[in-house]
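Only one protein chain is missing from this complex, and each of the others stays in its spot.
Chain naming follows the written order as A and B, and within any one chain the residues start at number 1.
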Amino acid sequence: MRTIIFRTIAPYLSALMVLFSIFVLLRGHNEPGGGFIGGLIAASALAIFGIACGVASVRRAIVFHPMGVSGFGLFLSALAGLPSIFKAQAFMTSQWLEVHVFGVEVALSTPLFFDIGVYLVVVGAIGSIALALEEREAD
Amino acid sequence: MESGVVILIGMFFTVAVYLMLSKQLVRILLGIAILGNAVNLLIFTNGRLTREVPPLIPDHLYAPETATANPLPQALVLTAIVISFSFFAFLLVLAFRAYQELGTDEVDEMRIAEPEHDQTPPQGY
Partner (left out) sequence: MAGSSVSVDLSQAMNTAPIALGDWLVVAPSLITILGGALCLMLRKNTDLQPKLGIGFLGLLVVANLALLIRVLDHGVITMVMGSWLPPFGIAFTVDTLGITLSLIGSIVAFCAGVFGAATVDSTGRRYGFYPFLLLLMTGVCGAFLTGDIFNLYVWFEVLLISSYGLLVLGNDRIQLDGAVKYGVLNLIGTNLFLIATGMLYGIFGTLNMADLALKVAALENPASGTLATVAALYFLAFAMKAAAFPVNFWLPASYHTPNVVVSAVFAGLLTKVGVYALIRIFVLILPASRGYMADVIALVAIATLLTGAIGALAQSEVRRLLGYVVIAGIGSMLAGVAVGSTLAISGAIFYAVHSIIVMTALYMAAGIMNMMGGSYDLRQLGGLYQKSAAFAAVFLVLGFAVSGLPPFSGFWPKVILVDAAFSDGRTWLGAAILVSGFLTTLAMGRVWIFAFWRGGPEGTTDGETVAISGETGTQLSGAAVWLPLGILTALVVYFGLQPEWMLELSTQGASGIVEPLGYLRSVFGGQV
């Protein structure tokens, strides 16, 4: 698998895939997309990078252990359900906050944070399984 | 259209059960994967099949204009797919590890937890 073409192109391809996964994640509220599918795309980016350049360099690239990433995602998702407590609404009732940045209206919402959490859980969990399998293959 | 899908589901279940009755762990796992897909199709069909009308609401509206496909089974199936996918991934790793450690993928030969020639319990002092 480690041909020169693949090894040259893999970093760019992975970067593009991660970027695309973030795009899919962000468009997910009202259109097809979302955290789960975005996370899968990002996890496959990690897998491709791992096949091309070795698992060790992937682990270096993502800094944190994949399970730690998914732990953080879980934490974020659970926290995203909490803000409605201040408005006497049920758990996970969505809250919206509109912020104007440079004249562009950005809708920050609890579902967005929930989705980011899901994204991280999927990246971490699937990524760690993929990396574990690739590592074993190399033995 | 439902009846055609129902026959397909039946075939899926048949294949899944046949594979799960096998002694090879890999075949059992394939059977479980197919079983999961059969179940997903079953839930999907139980929500009634509607073609070509995705349950998306246009930007300026609050309710869909026409009758759309039932979104709930889609959500259920998505959840079930995620779960069965992660379980399958886990079991695959587990089966691989078991094959490495136990040296067999035949379930009849996996007798470490329950040894074949177990001594009888003490009969008296």
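Please note the rule applied: a contact is a pair of C-beta atoms (placed from the backbone, for glycine too) under 8 Å apart; a residue touches a chain by one contact, two chains touch by 3 or more.
Keep in mind the model is a prediction, meaning the values are calculated, not measured.
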What residue numbers in chain A mark contact with the hidden partner chain? 30, 65, 67-68, 70-75, 78-79, 81-82, 84-85, 88-94, 96, 98, 105, 107, 109
If you put the missing chain back, which residues of chain B would it touch? 20, 25, 28-29, 32, 35-36, 39, 42-43, 45-47, 60, 62, 72-73, 76, 79-80, 83-84, 86-87, 90-91, 94-95, 97-98, 101-102, 107, 110-114, 118-122, 125
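As a convention for this text, only the chains that are shown with their structure count from here on.
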Chain A and chain B: spacing of chain centres that average the CA atoms, whole Å: 25
Chain B residues touching chain A - in the complex, by the definition given at the top: 56, 59, 78, 82, 86, 89-90, 93, 96
Please output the residues of chain A touching chain B within their complex, sorted ascending. 30-32, 36, 125-126, 129, 132-133, 136
